[in-house]
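The structure under discussion is supplied below as structure tokens; questions concerning it will follow.
What you see is the complex with one protein chain gone and the rest in place.
So, chain A:
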Amino acid sequence: MLPNNEVRVPRPRVGQPAVPRDITAEFTEAASKLNTGQLVKDEAFTLFEAVGALEIMDSKMDSGYIAPGENMEQALEDDYDVRQPLAPEEIVGLMDQLLCHEVAWHKGHPLSQTLFTSIYLDRLLWPVPRTIEDARFDRVPSDWPMISLVLRAYCLALVKACDLVHARVATEYYYEEEDFVSHLYNRNLLSAFDLSHFHRLLDQATAWVAEQTDIDQNLKEAIRCRLAFRHQFLSALDQDLEVLETRSTKDFESCLSELGPLTQSISLGKPVPEAFSLKIQRKLASTVPPRPMVHLSSDDALAHLKRLCQDAIDMQQMLDYTGPNNFKTAVWTLLSRKPQPSIYIRCLLQALIVCNFNILGTVPVKDFLYGELAELVLPASVLLEANIDEVEVPSDPRFQIAQKMDGFVKRFSQPFVDTVRCACLNRCRLRRTLCHTILDWDNLQMEAEELDLELRVLSAEPPMHLTGGEPTWSFPLSSWAYHQKLVHFRLFIQMGFELSIYSPEELPGMYWYLSHIASTHLGHIDRIRTFTVAARKRDLMTPDPRAGKAAQKASAFHRSFHTLERLTTHIIGVDAFAIALHALYVVLARHRILPTASSPQAYSTDRLRYEIRMKPFIPITLPELVPYDDYQREAALEGDSDATVLERASKAIAEARKAWEGTLANGAFIEDPSGPSSVTPKAIQEDWNRDAKDIMRACIGTSLAIEMVKKGLAAADGKALDLEVTVPEVGTKARWHDWWVVPQVSEKKKA
């Protein structure tokens, strides 16, 4: 896909250097032979070009169009005097209008439809000021300090805040025009000027306002808190990555506390609509048609800003690294907040996740990777310790292991870190990226398998004889890769529920599929555990003579078993819940009380719909694609009576509740008493707990729905069920959790 900013720009055509000649006559002659509407195009002409074309002299498409009778000067310039005095309430109103435009830009609208509709900002930024003194509304400053000092300081600080946001977002991975529009239209957001200028001007303005005796006290306070907010917001944004050192939440907290009185005094302001104009768009370098001004309400703008500040404050709680599991949980939980954290926060977090080649600026990526491997598949393993030993004899297996593992780290670090970073994408992109991740890890698993085979020889791993007696080995690296893939497979399916991708008639099948992936995952974790138990047994039989080693190993194994146990409880929760909903939906579908999106006259069939759903997984080797006929049989629970299916649902939901209670009791984070002491990220933990509790509520809702259906079946006595079913949409109260679609079953209302 092309970057969005290139979409409307025709591709440059490379060819012979042209020798100019007059072709008017030839052209006219050739054109006269064409019929109206006949399309003459070369092979490379695409819909891109067709859509990119603008009809000149059409006022809706041509931003330079001047209507007949319109005066050129009037069409381009506004008759607005930027030096004129404004009443204090107009200053407040103007500041708030600008703030709404600023937030609209944060939310992804272009500057040309937001801040750059302000005549004041236009004058401030064009021509590009060379010194901070140059950055003013007019060559001759206004005689009114309210304009030349107060409003100017506010505007300058606002532009500088945009500069800091722009700088952070534009250096990170984001989607142009989806998340953010980075276009500056050849303007410069005062990036050359140091923060101290802005702080100084704000201080001067604040002092001047405080001295005035003829301004209403409430208005004085309203202006004061607006200037103070700009001051703090600049400091907060300026902190940027330095937050890793400063660990200070002070500035964002001050912003929040200024936003309180600011919100209170919104009603005091009097908007100045004539200070904003769409005519400025005509001067901005851009190839797009004229577009309307974006109007964001101050309620929405302030809510957005408050969330931004709060997210920034809470984000700091996760800057202490306490192991791979905790780190991943914190990132995922914070970014799953609803509404999703703003693009600025998502970009800042992206930059913090890997800063200076280190996780959170402190932990080498290799340690992160090894920490995860030790926790899941390789506790106290020679594979992870080989390069610590500093063996330099090339013939020594440990030397060769170290070399192989170095290669592994080089290959796997980036994709592994990306599995964490991808949570910073917008939710739609996240879902699609997860699919990409699954495919990547399918290949990575195969590569890891090759390595496992070589490492097995070097480490002289003894085989195990599982059922059937065939020797098998642990394949730790590929096991871990498969685990990664299954995690993302599950997330991909669950994100489909969150984004309302599936139609009601697909719900039985999708929950069946989710349980299929979850039970595959459980089987895989069992396999890993079996090999870890065997490794522990071997370890105990050959005690390590080095001092303290035995205790170290015991603790490593303990940690690993604990992690596997937590993981198992969690996935049982997913699996059992999915089984319960699958069974419940099967009964609803059988009795035709589950709403459907498609009509009996639809062009497609269940088989064709299944094909579309499974298409992304066709190239995946493991887990194998389930053929439609198998899926159909299993997902429909063919051969099982309604009573059997509902009993299955009841049992499964009871198991799910138990598992989620267990998961909630285990908590969001693994506490490690031996690890470095750090503050528990309380705010993130609360989010996590709330999420787990919502899932438990959804479990209870499911139990009730199952009971309703059982009762309904008993009452119907073989006749049509007297029940009604609605599928609650995301965001409604009855949808306890985005990932768990619990049908609402009720008695049919008597007509």
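In the analysis below, contacts are C-beta pairs under 8 Å (C-beta built on N, C-alpha and C of every residue); 3 or more make two chains touch, one makes a residue touch a chain; residues count from 1.
In this section, contacts and distances are computed from a predicted model.
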Would you mind picking the UniProt name of the chain not drawn here, from "S1 motif domain-containing protein", "NADH dehydrogenase [ubiquinone] 1 alpha subcomplex subunit 12", "N-acetyltransferase domain-containing protein" or "Large ribosomal subunit protein mL43"?
-> "N-acetyltransferase domain-containing protein"
In the whole complex, of A:K250, A:K338 or A:K615, the residue touching the missing chain would be A:K615
Which residue, A:E102, A:D122 or A:E506, contacts the hidden chain when the whole complex is considered?
-> A:E506
For the chain left off this view, which of A:K270, A:K306 or A:R432 is in contact with it?
-> A:R432
Among A:A53, A:A192 or A:A734, the residue in touch with the chain that has been omitted | A:A53
Sites on chain A contacted by the missing partner chain, in the whole complex = 1-5, 7, 35-39, 46-51, 53-55, 58, 60-61, 107-109, 170-179, 182, 289, 291-292, 294, 354, 357, 365, 410, 413-414, 417-418, 421-422, 426-429, 431-433, 435-436, 439, 499-503, 506, 597-599, 601-605, 607-609, 611-616, 618-619
